[in-house]
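Worksheet for the structure shown next.
Every protein chain of the complex appears in place save one, which is left out.
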Amino acid sequence: MSNKSRLHIPQPSARPGEEPDFSYLPVSPAGAVDRPGISAKTRDIEHLAHEMVRVLDDDHQACGDWDPKLEPDDLQIALRTMVLTRTFDARMQRMQRQGKITFYVQSLGEEAVSVGQGMALKPKDMLFPSYRNQGLFILRGTGLVNMMCQCLSNTRDMCKGRQLPVMYHDKEGRIFSISGNLATQYPHAVGWAMASAIKGEDHVAAAWVGDGSTAEADFHHALTFAAVYQAPVILNVVNNQWAISTFQGFAGGERRPFAAKGLGLGIPGIRVDGNDLLAVYAVTQWAAERARRGGGPTLIELVTYRGGAHSTSDDPTRYRPSKEWQAFPLGDPLERLKGHMIREGHWSEDKQSQLEQEMKDKVDAAWQEAISFGTMSEGPFLDPQDMFEDVLEDMTDHLLLQQEEMLALKD
Amino acid sequence: MSNKSRLHIPQPSARPGEEPDFSYLPVSPAGAVDRPGISAKTRDIEHLAHEMVRVLDDDHQACGDWDPKLEPDDLQIALRTMVLTRTFDARMQRMQRQGKITFYVQSLGEEAVSVGQGMALKPKDMLFPSYRNQGLFILRGTGLVNMMCQCLSNTRDMCKGRQLPVMYHDKEGRIFSISGNLATQYPHAVGWAMASAIKGEDHVAAAWVGDGSTAEADFHHALTFAAVYQAPVILNVVNNQWAISTFQGFAGGERRPFAAKGLGLGIPGIRVDGNDLLAVYAVTQWAAERARRGGGPTLIELVTYRGGAHSTSDDPTRYRPSKEWQAFPLGDPLERLKGHMIREGHWSEDKQSQLEQEMKDKVDAAWQEAISFGTMSEGPFLDPQDMFEDVLEDMTDHLLLQQEEMLALKD
Amino acid sequence: MAQMNMIQAINSAMDVMLERDPTVIVMGQDVGYFGGVFRCTDGLQRKYGEHRVIDAPIAEGGIIGSAIGIGVNGLRPVAEIQFADYIYPGFDQIASELARLRYRSGGDFFSPVTIRTPCGGGIRGGQTHSQSPEAIFTHVSGIVTVMPSNPYDAKGLLISAIESNDPVVFFEPKRIYNGPFDGDPDKPAVPWTTHPKGEVPEGYYSVPLGAAEVVEPGSDITIVTYGTIVHVAQSAARLAGVDAEVIDVRSLLPLDIDTLRRSVEKTGRCLVAHEATRFGGFGAELATTIQEECFWHLEAPIERVAGWDTPYPHAFEWQYFPGQKRVAAAIRKVMEAA
Partner (left out) sequence: MAQMNMIQAINSAMDVMLERDPTVIVMGQDVGYFGGVFRCTDGLQRKYGEHRVIDAPIAEGGIIGSAIGIGVNGLRPVAEIQFADYIYPGFDQIASELARLRYRSGGDFFSPVTIRTPCGGGIRGGQTHSQSPEAIFTHVSGIVTVMPSNPYDAKGLLISAIESNDPVVFFEPKRIYNGPFDGDPDKPAVPWTTHPKGEVPEGYYSVPLGAAEVVEPGSDITIVTYGTIVHVAQSAARLAGVDAEVIDVRSLLPLDIDTLRRSVEKTGRCLVAHEATRFGGFGAELATTIQEECFWHLEAPIERVAGWDTPYPHAFEWQYFPGQKRVAAAIRKVMEAA
C-alpha cells in the first residue's frame, strides 16, 4: 500500500512490442478441481470460482471428475461444429474484406464456448447469445445459408435487412435475437427463466456476455433477479481477455475472477478453461442440471482468448502484442480437442484434413446459395417498403403515410 | 433442492399478526471478530463480510480489538447528536402530521449510522448521503434552522423551494445534495474520490444507500469503478431490513450479507452492528484510513432496523409486525450508547433527562426561528420568479420569456 | 355499473385480465403483499398468488429487462414503475430492447410488456415525484404510449394495453387518481363519483388504443390535451367564456390525427396543453402535426401551454402547474389573435 491515495489505472501485462505475459492468469492443472454434486450448498463450492476447471491436460488426456466421458460420436460432432464455425468465420471475414458484407465479428479461438455449452443444453433450453456465439447457431441448425443471408441483408435475411451482420436469431432453434447493445440480453434470459419456473416447465435459459460487458447495469440486474427468484438460468461470462482495446482488468477482473461476481448474492461461480471442450461441456451440464432441479442460477466464467480482431472495424496490433494468442496458456480449442481425439484413437490428422476440406466445401456451397438470394450490390433485393413493417404489430397511420411518401419519391 | 424449477419468492420472517422472528440474522458476540491491520490483503479479510463487528455487549461493555476507545467527550458528542437527531425527527414528523410540512422521513433507530460514521470521518471528507442520513447534517453543523427551512421550502431554504423536505445539502459542510432517485449518489461518491486521487489529495468520499437500493444499476457501477480505480471511497449499505414494504431478501440479502457484494471485485466488506456506535465508528475509521493510504474502497454494511414508517406517506402496519422493532436483536442505538456511558461512569439517567430536555428546547427554538422565515401557508414566501433560476448557469431566452409570462399572469 | 376512482379502475383492469388470461402477470416494487404505494394492485396477490403478482427488487432496469424475457417466454407482464420519475434507469431496456425486438428480429420475436407508471404533479411530490416524461417515449419508434384522463378510459385502455402484442407505456396521472381536478388546488377535492367517467363496468371491456376522444364539443377553438389537463382545459374554457372543443388525445402513439384534423378544420384555432415541460414536449409534435394538416384552416398561431422548462419545484407547484388561469390566458390569446 502506498502512503497516499492515487488513482489506480489497471495495466495489461503487455502492449505492442512487448513480450506477451499471462502470468496474471492462474491455471489449475487438469483434473485438479473437485466436482461437487449438484445439490452442494453454494457456500461449500465457492472455490470453484477461484480455481479453473480443466479436463484436458497438456497431453490431451482427459482427467478428473469433471470428465464428461462423451462418446466418440459426440466428440466428432463437437469437432465438426468447431471446425465449421472457424471455417465459416474465416470465409465471412474474407467476404467482408472483399466488400461483400459490411461488417463481421469472428469467434476465432473461442469456438469451444458455443459448441461445448450448446451441446450440454437441451433443445428446449433457450439461448441468449452475444455477437460472438455463432457456434450456437451452427450447432442448433440455423443453417449456414440463413446465417449468410443475414450477413448479406438479402431477400432471405431473417432480420429483413434491419440488423448489422452477425445479429442472428433463430426462433425455432430457440436462440434469441442478438442485440448490438451489450449485456441487454442478460436480464432477458433471467426473465425467460423466471417464466419457465412460473409455468412449471423445466427448460433453462442460458446467456452470454463478454468480460467487458460485465460492467454494464444489466449484468447486475440479471444477477440480482436470478438470485432473488432462483431463476433456472446459466449466466456465462466469456472472458477473452479483451474488450476492444481494453483488457479485462478494466471490467473488474484484475483482482478476482469474473466467476466470483455472483458469490455475494449466493450465486455459485465456476471458472472453466474455455478452450477445453470437455470442461466447458461438463460445467455447463452441471449448471443446467442444477437449474433444472430448482437449484437456481450458476455463473460460469469461460477463460479464453479473442484470437482475432474485435471486429472487422478493429486493428488489435495497435493495442496488444501481435503474438499474444500464441502465448496464451490455454492454447487453441480445436487443436486440443483434435489432439484428444487422436490420442483416444478415434481420429487422425488425415481425417482432420478431410473434415477441414469438407467444411470448406460446405461453406463454399452455402455461400453460393446465399448470394443467389441477393447481395448488397446485386439483386434480388428486399423491398424497401418492408422497412416500415414490424415497428409495431400493425402499421400505424403515420407509418403508412411515410411509406407512401417514400414510394412516391421513387417514381 | 426440489425436483423441479419453481419461482422462488423470498419471504420475510413475519407478517402483521405474526411473531417477529430475527432468526435469519446471525449476530456475532461483541468482541468476537478480529480487527486486521489496514494493509491486510483483501483476500485474508473476507470473513469480515460474513460475521458482524460488534463492540458493545449486552451489558453495554466495550469489548475486543475494534473498541475505538473514544474519549468521554467524544461519547458525549455522539450521544448528544443522536438524541438531537431523534428529537429533531420526532418534531418534524409531528409537523408533517400537522400539515406544516408536506413530507418527512425519519431515521428512527438508525441514528448511530450517521453519527458514528460522520464522527469517524474528517471534515474535508465528502459525504454523499441518502434521505435517511440527517445525523450527518446535524453532526457537521448544517444547523437545525437551515434544515427546517429546507423542510418548509421557505425563504431560507438552501434548495430555494425546489426539493421535497429532507433533501438537504451542505456545501460548506461537504455534504452532497440528496436525490430522490435511489442510489444515484453512489457513483458520484466514487467519481469524487477518483478526482481526489487524481489531484493527489487525501480526502475520502463516503456514500450511503439502503439495502433495497443495492439492486439499482448505480450500485454496480459504483462498485466496479471503485474497484477498477481503487478509489478512496467508503460505500455504505444501511441494511434496515426493509425497503418500504419489501424486506431485504428482495434485494439479494437472503443468502449473503450485503457486505459480501463487493468481494467478487476484491472490495473488502465489513458487516457491522449498525446500532453499536462504537463499532460503527471503528469500522468507518478503519475503512477511511485504508482509503486515505491508497488501500482503495471498502463496503460497509450497517445492520440496523427502520424503527418507523418508511416516510410520512407509509403505513408499515400493513406489511410487518408492529412489534418487530422491539424484537430486533441489536436494540436501540441510543439506549445502548447511553447504557455504555452510564456503565463507564460518565453519564447518568439524570443527565440523560437533562440532555433530552435541552435538545427538545433547542429543536423548539430552532422551529420558532425557522418559521419566522416563512411556512407553506404564511409568508414571507420565496419569490416564484426564482423558479426559473439555476436550470442552467445563465437563464436562457426561452426561460426568460416563460418567467415573463408567469409574471404577466399574476397581475 | 360500479363507481370507481382511477385506482380502482386500474386495479379492476388487472384483476379482470389476471382472471381471464392465465398468462398475465403483474410485477413491480411493493406491488405484491402490500398492494402498491398507490394501492393499484391491492388484493391482487392474495387473489392470484405470489407467482402471478410479484414483488420486485428496486431496479427499474431489471424489472423491465426481466419482463421482456418473461414476455418472450409467452407470458404477459404488467410491470409497475413506482413513479414515472424513476423510469429512466429502465430507459435503455425500453428504447433499445423492448421497442426494437419485433423490428430487429424481422417479426420473429416480440414481448407484450405493459409498463404502468404514475406521472404528473399536483401532489406536492417535488421534482422527483411529479414528472411527465411521455415525450421521451413517443420519440422512440416501437412503443405505444398512452395516458388516460378518467377511470373509464383507464380501465378500458389498460385492458387494451395488456391484450396488445405491442409494448405499451401507460402513464397514470396521479393527481386525478382520486377525482377529476380542474386545476384549482384551493377548491375542495372532488371525487370521481361526481363525474360520468367514474361509472365503470365491473367486468371486461376495452377502449381502443389509437383513438382520441372529443370530450367536449365546441366551435371556437380546439384544445388538444391529455391526462390531468383535460379537466383543467374544460374549466379554463368556461373561465375564458369560450365555446371550446376539448380533445383528449388518450393515445399519444398511435396518434389519432383524423380527430384532431376534423376539429381544427372546424374551429380554425388551436391550443395544445400538457403538464410536461414545454421545450421538446409532446405538444410540439401535436402542434406541428396540426399545422401540417390544417395550415390553411388556421386563423391564428397554435399556442402551447405546458409546464415551464424547469424541474417541478416543490414550493411553487401551483405556479408551475399549467392551471386554469394559464390555460384561459392562452385560450384568450388564440381567440384574440388576428
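By letter and in written order, the chains are A, B and C; residue numbering begins at 1 in each of them.
One rule holds in what follows: a residue touches a chain if its C-beta (ideal position, glycine included) is under 8 Å from a C-beta of that chain, and two chains touch if they have at least 3 such contacts.
All figures in this text were calculated on a predicted structure; none of them were measured in a lab.
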Residue in contact with the excluded chain [from C:D184, C:E199 or C:E285]: C:E285
Option touching the unshown chain, where C:M4, C:L75, C:I136 or C:I331 are the choices: C:I136
Residue touching the undisplayed chain, where the options are A:A62, A:I175, A:A195 or A:A215: A:A215
Contact footprint on subunit C, counting only the chain that is left out: 61, 85, 88-89, 91-92, 95-96, 100, 103-104, 127-128, 133, 135-136, 138-139, 141-142, 253, 276-277, 279-285, 287-289, 291-292, 295-296, 298, 300-304, 309-311, 337
Those residues of subunit B which, in the complete complex, touch the missing chain: 126, 128, 157-160, 162-163, 167, 169, 171, 176-177, 179, 181, 184, 186-196, 198-199, 205, 217-218, 220-222, 224-225, 228, 389-393, 396-398
Touching residues on subunit A - with respect to the absent chain: 7, 9, 15, 102-103, 153, 157, 159-165, 167, 179-182, 212-213, 215-218, 243-246, 250-252, 313-314, 318-319, 376, 381-382, 384, 387-388, 391, 398-399, 402, 406, 409
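Going forward, only the chains that are shown with their structure count from here on.
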Cα-centroid distance, subunit A relative to subunit B, in whole angstrom: 42
Gap in Å, rounded to a whole number, between the CA centres of subunit C and subunit B: 36
Residue numbers of subunit B (touch at least two other chains): 7, 9, 215, 217, 250-252
Junction residues of subunit C - those touching two or more other chains: 51, 56-57, 59, 61-62, 89
